[in-house]
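One chain of protein is taken out of this complex; the other chains stay put.
Right after this comes chain A.
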């Protein structure tokens, strides 16, 4: 056998330190606090409203990325269709906004497409609590059902990835096809106010920015807690040896379904936040390509660390803005090239490179 290593060899080999030192342990919270101060104090002070709005959008995407980091980086599930859950959340919010504006009447686009009566599906979304709850509950339920179905059948790896991608494609077709119900290709747009606040005002947008940043921060802490829990260890075990985990007495299908549902819930919440921040939700924002772009961003940032996922989403979306302003057509290729480069040369992404540099230095 080629894997045989005698215990003598192992005792000679330098072993990495066991428990991290206090300094190392405080480093995480220190970085988190620094980033929080940067996001909550510095950014709102130095960025003009337009740029702050863009940052809010990046942070919304970072929430989706966090879910991808959890499902893919920790759980090994390559989720290529998070746009579906993002969309469910976005449309739930969009429907609520449209209905408040219609003030008991029909939303504008329905009038244009000749719909005469409010569809039954829409009616409950006039209630903001219901709409917000559905933004999270609907994605969680869809993901849980899908997960329960496919993970039980031991669908995994590339098959699962393709399945989620197909779901995103099908979702777009469904949305575009139901013009009267969903606004078709145009989606839902022309929002003017949220909970009585004028969405065009800088102060409203600034407030939204704070909400997004705080939600991201809380979700990050929650996700970290989960990753460090026994469940998190189990998730990594499922990622690295699903078949072995069965013989520890756990059902990997359940572990994966729960995680997939959590990541879907995050995407849904992000979708709901995206709508007032950006002012539109449409099929083009949640199809195969946007779903894929976020996975690329997570890979670039570093999928094995939650912070990497967040970082990747912000960096890549910022890069996208810059390149779209300069040379938009090159962006797609650059993105693809970057993805290949990262996957082959630095599978742990930017975070991995940063950590390696620090280790080399210290």
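Just so it is clear, a residue touches a chain if its C-beta (ideal position, glycine included) is under 8 Å from a C-beta of that chain, and two chains touch if they have at least 3 such contacts; residues count from 1.
Assume contacts and distances are computed from a predicted model.
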Item checked: Protein name (UniProt record) of the chain left out of view, among "Cytochrome P450", "Chemotaxis protein methyltransferase", "Pyruvate dehydrogenase E1 component beta subunit" or "Urea transport system ATP-binding protein" -> "Urea transport system ATP-binding protein"
Next item on the list: Tell me which residue among A:33, A:113, A:229 or A:324 touches the hidden chain in the full complex.
Entry: A:229
Checklist line | Full-complex contact with the absent chain, from A:144, A:174, A:237 or A:278 | finding: A:237
Check: Contacts of chain A with the missing chain: which residues?
Finding: 1, 3-7, 9-10, 13, 15-16, 18-19, 225-226, 228-231, 233-234, 236-237, 240-241, 244, 246-251, 254-255, 258
